[in-house]
Structure formats: C-alpha cells, structure tokens
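Only one protein chain is missing from this complex, and each of the others stays in its spot.
== subunit A ==
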Amino acid sequence: MDVFQVFIELAQSTVRLSTPLILAALAGLFTERAGIFDIGLEGKMLGAAFAAGCVAYISQSVYMGLLAAVLVSVLLSLVHGYASITQRGSQIVSGVAINFVVAGSTVILGEAWFRQGGRTPALSADGRFGTVTLPFADAVRDVPVLGPLYSGLLSGHSPLTYLAFLMVPASWWILYRTRFGLRLRAVGENPGAVDTAGISVIWLRYRGVICCGILCGIAGAYLSLAAGAGFTKGMTAGKGYIALAALIFAKWRPKNILFACLLFGFLDAFAIRYQGYAFPLIGKVPVQLMQALPYILTVILLAGFIGKAIPPKAGGVPYVKER
C-alpha cells in the first residue's frame, strides 16, 4: 500500500497547510461581504501570530496566547475600519499600510523583548496546541483502508484545524440563515437600501470588520501555536495574500472557500513533497512554478476564463449618507 500511504501523508499535510488559509479566507469573507475590501489579512495574521507567540510564552498558557492573538487582530481590524468606514479613506491604501506597520513592528518588538533575531522563544508543550486524537483512533489503526483514513487523516490534528473546518458551515449559516448575515450581505451590495430600512450601515460594517479580526486572529494563532512552536520573523510568508486569492477564487462563497483553500494547500503540500522529482511525461516541474500556481490560477480566474468572479457590488466604496 505504498501509493495509499503517500496519499494519506499528502492529504494530511494538505489539511495542515490549508487550515490558516481557510480561517483567513473566511475572515476576508465577512469583511468583503460587508463592502470593506481587506488586503491587510496578511498583516493581521502576522500580528496575531506574534501576539500569540509572546503571550503564550510569558503566561505559559495557550489560551491566553489565542486570546491575545484575537485581540491584536481585532484591534488592527478596527484601525482598518476607522480608516475606511469612518474616515472614508482608501481601503486598499489602509490595508497596505497595516501590512507594513505589522511587518516592521513584529521584528522590532520581538528583537527588543526577546533578543532572538526577531523570534519569540520556543514554546513548551503547555504553550502550544497539542493534537486531538479522535476516539478509537489507535484501536482501528490496523484496519485496512479505513483505519489509516480515520486515524491518519481525520484524527491527530490541532483543535484549531477542526475549528477551521467547522467554521465553514458556521459561516455559511451566519451569512445565509441569520438576520445579521442577510444585512451584512446587503450592506456590501446596496448600502443605500440598508440605510433606508433604518439600519446603521456604519455599525454593520464595523461588525463585519470585527468578525474578520477574530478569524484572522485564530489563523495567526494557528501559525505560531499549532503549526510552529513560537513566532518567527515574517512567518505568514504570503499566506494572507493566498487566502485573499482563495477568497476571490471561491467567488466569495463559504463552500467554495473550503475547496479553494484545500486546493491551494494541496499545491503547497505537493510542491514541498515533490521538489525536484521527475514526473513521467512532464519531467521535472520547477518548484517555482508550483509556488506561483495559486497566483496564476487566481489571475486566470479573475480574467473570467474559468467562470466569472463578481465581487460584492459596493465593495471598496465608502458609504456617504445623503444629507
């Protein structure tokens, strides 16, 4: 069962690598559906990862770390919200600014506080998320086919991974089955209509931005508390932009986000595993091509060659109440 073993391993690293993407893309979903574009996902994740690394090390508690990550990320979201909702500034410019401020300050503060070249100290087991072993995972390990699938693929992930996958249907439910979700989507399509109905556009958009902050915070915490053991300089490494690409690739829909993120996670896992491997027929695929593939796919999709991605209609436009 060599091929099967390879499949399990690939699938498992796909799940691991797509977890932060799913969380960040869902974060982007909430704010972009409310009409606030956010290219600051990268910065928020990085800030959250840093906060999680610091606080989890100092308090030796993984939950304090998670809390700190969410707080920092929400705070950054509120800055973005203040600039783009209250001040009606450019949402793109504000997002770019947040990315830079975070990229710089995590290194400066990390170096000043811990003096380990921009890292936070390595976390002990208490400061990290362990893995969850599903019931009977050890017992069924030797059952052919189903055993490895259950204990190798489904079991043994961090709690945040299960949370990320649960957040997909939860986000769908919030956006499509609750009053808040309906209004949130409406405010991204036609804020004037929402305003006419007597609902505050500003407050709704702020709530969308806060939701984004919470999810981005969890995504960041996953990086430093579950995937790694502490924060390292620039550890998001473009994941925020990949998540943004996934969000667009998914046409701003929760279910598609899951598949888009799994696809991009798989490309990443595949690239890591098959670096320099010569394939039959194609030969060696340059690793750089694999790395660029998510971006290339997004460009092609955006150009309307694979279906059409239509963004929320009022996205990127500050709302001016008529006086």
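Basically, a contact is a pair of C-beta atoms (placed from the backbone, for glycine too) under 8 Å apart; a residue touches a chain by one contact, two chains touch by 3 or more; residues count from 1.
Quick note on the criterion: contacts and distances are computed from a predicted model.
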{"item": "Candidate names \"ABC transporter permease\", \"Long-chain fatty acid transport protein\", \"Ferredoxin--NADP reductase\" or \"Succinate dehydrogenase cytochrome b556 subunit\"; UniProt protein name, chain not shown", "value": "\"ABC transporter permease\""}
{"item": "Sole residue of A:Gln87, A:Thr178 or A:Gln275 that reaches the chain not shown, by the stated touch rule", "value": "A:Gln87"}
{"item": "Residue among A:Phe4, A:Tyr63, A:Phe100 or A:Phe136 that touches the chain left out of view", "value": "A:Phe100"}
{"item": "Where the missing chain touches subunit A, by residue", "value": "39, 79, 83-84, 87-94, 96-105, 107-109, 111-112, 118, 238, 241, 244-245, 248, 286, 288-289, 291-292, 295-296, 298-299, 302-304, 311, 320"}
